[in-house]
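Here is subunit A:
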Amino acid sequence: MITVFIIILGIIMILAAIIAVMSKNLLTAIISSGVISLLASIIYLILSAPDVAMTEAAIGSGLTTIVFLYALSRIKKINKEIDDD
Partner candidate 1 sequence: MVNPIMIFILFLGTAFLFALFDKIHRKFSFAILQLVLLINTFIAGQWLYKFVFTSQTPVMIFTAGFKPPFSINLRMGLEEAFILFAVNFVGLLSALYLSKSFKHSKVYPLVLYLMMIMGVNGIVMTRDLFNLFVFLEISSISTYALIALKENEQRLASGFKYMIASGLASVFFLLGTIFIYHITGTLNIDQIITHKSFVITSLGFLSVFTLMMSLIIELKPFPANGWALDVYQTTTSGVVSIIAVANSAGVFYAFYKLLPLIPHNQLLFIAGIGIVSFLFSNLIAIKQTDSRRLLGYSSIAQIGLLITVTALTRYLHVKSSTSLFIISSIFLSNFIAKAGLFWIAGIIKKTHIKEWAILRFKPGLLIIFGVFIFALVGIPPFPNFWAKWDLIRFLALSKLHIWIILILLGSLLEAFYLFRWFGSIVRSEQNEEQLLQPAYKTVPIIIFFLLLIIISIGIPIHIYQFDILPLLPIVGLLILSIFDFLPSKLKAIISMIIIAGYTLYIYPVLSGVSLVFAFIFLAGSFIQLIATMSRKGTDKGFFPLLVGMILSMGSLLVARSSLEFFFAWELMTITAYMLVLRGRKAEKPALLFILFSLAGAYLLLSGLSYAHVINFSLVGLGTIPISAHMLPITAFILIVVAFLIKVGAVGFHIWLPGSYAEAEDDTTSFMSSILSKTGIFGMLILLLFLLKMNMHHSALFTSMLGWIGIFTVFFGSLMAIFQEDVKYLLAYSSMGQLGYIVLCMAAMSHLGWVSGLYLAVNHLFFKAMILLAVAGVISRVGTRNMYEMGGLIKKMPYSFISVLIGIIALSGVPPLSGFGAKWLIYTALLEKGWYFRAGLSFFASAIAFLYLFRLIHTIFLGQPKPQHQNVKEASPFFLIPQFLFIFAIMAISMFPNLIIKPLSTFINPYFASTIQWQGNTLYSSLGYWNGNLVMYVTMGVFMLLLIWLIISIGRVQKVKQFNIVFAAERPFKPTTTHFAHNFYAHYKRALGTFVRPVTTGFWNGVGEWISSAAGSIRQIYSGNGQTYVLYILLYFIVLYFIMGGK
Partner candidate 2 sequence: MRYTLILGFILFMIGLWAMLTRKNLFKIVIGFSIIDTGVHLIIVTIGYLSGKTAPILDKLVTPANAVQKVVDPIPSALVLTAIVIGLAVTALMLSYVVRLYKRRKSLSIEDYRELKW
Partner candidate 3 sequence: MDTPLVLKILYSLISLAVITIWGLSLGGIVRKIYARVQGRIGPPFWQPFIDIIKTYGKRTAVTHGIMFFLGPVFRIAGGIGTYLFIPAILGSTIFSNFSVSGDVLLVMYFIFFGQLGMALGAGESGHPYSAIGVARGLAQMTAFEVPFALSIIAIVIQYHTLNITTIVLAQQGSILNWTLFTNPLATIAALIALLGMNMHNPFSVVLAPQEIPIGPPTEFHGSYLALMQTNRGIFNAAKLVLYMNLFFGGATNIFALIIKTFSIYMISVVVGVSFPRFRTDQSIKFFLFVPTLIALLAIIILVL
């Protein structure tokens, strides 16, 4: 049962990874990579590592994604500045 669950999670993660890599839209890519981490933290829970799961959820999927988004927004801002000039 758990095995099947893990396999399904795994397939979703792989798909998310492929989307993250292939997607033309950076936002989609960033969100997808966040999803990977999120799903990974579920797997950690299954693997009896709640500490890791918490950390991965908080840092891997949470903070990292936010840092990505901030970076993206700054780049957009730079673009806007160019347009303004």
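Following the convention adopted for this analysis, a contact is a pair of C-beta atoms (placed from the backbone, for glycine too) under 8 Å apart; a residue touches a chain by one contact, two chains touch by 3 or more; residues count from 1.
Candidate selection criterion: all candidates are chains of the complex that A comes from, given by their letters.
None of these values were measured; they are calculated from a predicted model.
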Candidate from this complex that touches subunit A, chosen among 1, 2 or 3: 2
Touching residues on subunit A, where the partner in the complex is candidate 2: 3, 6-7, 10, 13-14, 17-18, 20-21, 26, 29-30, 33, 36-37, 40, 43-44, 47-52, 55-56, 59-60, 63-64, 67-68, 70-72, 74-75, 78-79, 82
